[in-house]
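Removed: one protein chain of the complex. Kept in place: all other protein chains.
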Amino acid sequence: MAVSSRLDQNPQIVERTKTLAFQQNRGRNLLLTLGAGLVFILLLWFFTGLGSAKLTQALALFAIWGVATVSLNLINGTLGILSLGHHGFMLIGGYTTALLILPDDARQRILDSGRSAMTETTVGLSISNLFNAIGLGGLTGDDTLWLRFLLALFAGGLMAALAGLIVGIPSLRLRGDYLAIVTFGFGEIIRLSASTRIFAPLTNGALGFAGVPSDFGKSVWWTFGILAFTLFIISKLKYSSYGRAMESIREDEIASEAMGVNLAYHKVLGFVISAFFAGVAGGLWVSWLGNARLDNFLFTLTFFFLVAISAGGTGSITGVLLGTALVIFVRQYGDPLEETYAISRWLEFIGIILIIAGAAFLLYRSFNRSGKRLPDWSVWLFTANLVILLLGSPVFPAINLGKIGLYIFLIPFLVLPFLPNVGDKSKGVGWIVYALLGIGVITLLIGGISPGAGWLTGTFRGFGMRGIALAILLIVIMIFRPAGIVGRHEFSWGWLFRERLDQPTDEERKQDAWLSNPELNRAGGAAAVDTEEDA
Amino acid sequence: MAMLEVQNISKSFGGLRAMSDVSLNIEKGEIVSVIGPNGAGKTTLFNLITGVYTPDTGDIKFEGKSIAGKKPNQIVDIGIARTFQNLRLFMNLTILENVLVSQHHKLNSNWLSAVLRTPGYRAQEKAMREYAVEKLAFFGPRLQSFRLHQPVYVLSYANRRRTEMARAMATGAKLLLLDEPSAGMNPKETREITQIIRRMRDQGGYTILLVEHKMNLVGEISDRVVVLDYGQKIAEGSYQDVVNDPKVIEAYLGKKAEDSEETEVQKAAKMDGRTI
Partner (left out) sequence: MAVSSVSRAKRKVNWLPWLLLLGIAVIIIGRIIYLYSLDPRFNTAFFLRAFIESVKLGSLYALIALGYTMVYGIIRLINFAHGEVFMVGAFMTYFFFTFTPYPWFISAIYAAIIAYGSMRVLEFFRGSMRDPLVLAAGGVIFIGLTVLVSSITFPFWLALICSMIFTGVLGIVIDRVAYFPLRTAPRNSLLITAIAVSFLLQNLGLLVFTNRQTPFRPDTPLIQPLQLTVGNGQVFSNWLLLAIPLITAILVVVLTLFVNRTRLGKAMRASAQDAETAQMMGVSVNKVIATTFLLGSMLAAAGGAMWGLNFGSLNQPAILGILPGIKAFSAAVIGGIGSLPGAVIGAIIIGFLENFTTAIFPKTATFQGVTEFKDTFAFILLIIVLLVRPSGIVGEDLSEKV
């Protein structure tokens, strides 16, 4: 076999180039996806069968918000346009769905209440009435509620998509911060207008709609089914030519236009599709809540989505779902944070957090500057400790650690950064980190030992702690890992099997004189030394 | 009828007159170079042709049809593509993706077909990839195989320039505007790019308009040379004619002291575009 020093003359390599990743192993991937889907369905069935309403609700909410975050990421991550008005689209979709699907007794209550701004006409806007009017009266029973709900969802999505069209128009003229503000403004305008005299007949003003059927929003099957549909559409879009065009707009708008991409079309397309799914998510959201109220569509919602997207990773759909799971966990299971505890326990909690933060910062700094990686055992130890401490902390007392246990589990955090062969000690770290550690220890001790009680025995309610936790998380992520936990890496079967298309195969390495030169090719491959030109 | 006809275009930005009454014709299959001192308006000319700016007066015709006032992406559809002086690649996309984006405008499938991966879409996608590989092959083995899937930011400067040229070629344009294609390249690379540009015309069938500063490159491949200074065309002709033209020499080097009656102040003022 002749050794060719020119890759483009080796027929096998040329062949590989031509087929490329797009269509390799499609059959295998499809089977794996189906298999994984089956496993996932079994898992869902198992978890819902456990009988915990809280878990089922959390799972359903994860799916609902997953639809919202993945659709938001189409604009924020793929198109690169920071959009802050997603809650507005959800509002439109949610209210449309609620209005169309509200059961008749709830409608009657609205009319009877006398305080409502709705008229006979607007209250009568339901799919049941529509069906009756066009002769499909047989489909108005309870057994076909699911069909009507589906149609209502779709209608909600369409209305939201229309709004997306409107919001997309400024995106053609504005960029960056200004566009973000305009989208925020739209979100607020939608919410503020919804209670005014003009729209109150349709939205019932500040009262909203009570009695939205919640079987669908709380059902994991419905929500995950719709999530699967959303994922299908959006991931197929993202990894198609249109997705590439959108990403090119994100990378460099001017170059993108210069290469033939119609900016207006793709931006508006992104907004419309994103808004559609946001509307659908809104419809599921009102179903989950059981009612449609303006207070459920505050900017806070978009903030949660932003945290989910940024923490997870704007570059990948898997990352966004991870981030959503994190946010849902904090929201649904973070109640213990917002209870009332003795001040001494709060101090213990704060002390723990400060010590963990200080240790993490120390480790991060010393490793960041030395360029080495944390030894694996320390990462596992760190993570395991973190989990145990969280669960056994005074605020999340799932495991009763007791004071001694608490202090024992904190020791690695205090000791690890100072061990001899961990990190690069020669580089200094700011005094503030040691201060953090010190304050943490002192606070912990004060809380733990409660010297001279007095005001330490008072109680304090942690109202708003969840928001604080998420906000701090977002700030930390933005400063230290803006790409998110996962970054741009997308989960794929190819990744699982370590099919690295951007590395040369062994055969290519042998065939190429440049690549097979050990002096030039370190672990990173030829890409790592791409600073000179070959002949 | 010339392929590209630039007819008396002018462009001002506020008080600054960037282009004054410039006319230029480019025949199919030519390689024409535009040279001139810095700030002469060469990139502005490119921007005007590609639709980034609209000329204040005058017209630009491509294959007989007026293109002045069209948007850049429409002009790509019509058949003109460009590279950028300071490189504008899509940094986080792979090489292959960069060269695929420029083909997107030719795609016949709508977004729904793309999402559903219809056979029509699939076939087009396959064709686009093969076309992309073909264009990248102009530059030898460097941008092939596993390299295709590496993000562009790992590339060296010269490789980035090559990728950008391949990206422009992949648009399927007939006329390519190359803005300083050899900037930042050493002599060996410059020689190579010179050959490649010639091959692009000879084998690829492209017509090429290029802005360059390196006179050896210009001299070697240009059929014609156009000289701009202060937004005006001051000379046009073969390389030899232009290089010996006294107006061109003056633009680059200034007049010889004994021939000039201007004072230093007047010269400086003239450089600012004012007269004293």
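Observations, loosely collected:
Think of it as A and B in the order they're written, each chain with its own count starting at 1.
Everything below uses one rule, namely that a contact is a pair of C-beta atoms (placed from the backbone, for glycine too) under 8 Å apart; a residue touches a chain by one contact, two chains touch by 3 or more.
Quick caveat: nothing in here was measured; it's all calculated off a predicted structure.
Contact with the omitted chain, checked across B:Q7, B:T54 or B:S156, is made by B:T54. If you put the hidden chain back, the residue from A:V268, A:L437 or A:L470 that touches it is A:L470. In the full complex, chain A touches the hidden chain at residues 76, 80, 82, 84, 170, 173-178, 180-182, 184-186, 188-189, 192-193, 195-198, 253-254, 257, 263, 299-300, 303, 306-307, 310, 461-468, 470-472, 474-475, 478-479, 482.
Criterion: only the chains that are shown with their structure count from here on.
A separation of 42 Å divides the Cα centre of chain A from that of chain B. Those residues of chain B lying in contact with chain A across their complex are 50, 52, 71-73, 76-77, 81-82, 84, 88-94, 96-98, 100-107, 111, 114-117, 121-122, 125-126, 128-130, 133, 137, 140-142, 144-150, 154-156, 158-159, 167-168, 171, 188-189. Across the interface of their complex, chain B is touched by residues 6-9, 13-14, 16-18, 20-23, 233, 236-237, 240-242, 244-245, 247-248, 251-252, 254-263, 269, 315, 488, 501-505, 508, 512, 527, 530-534 of chain A.
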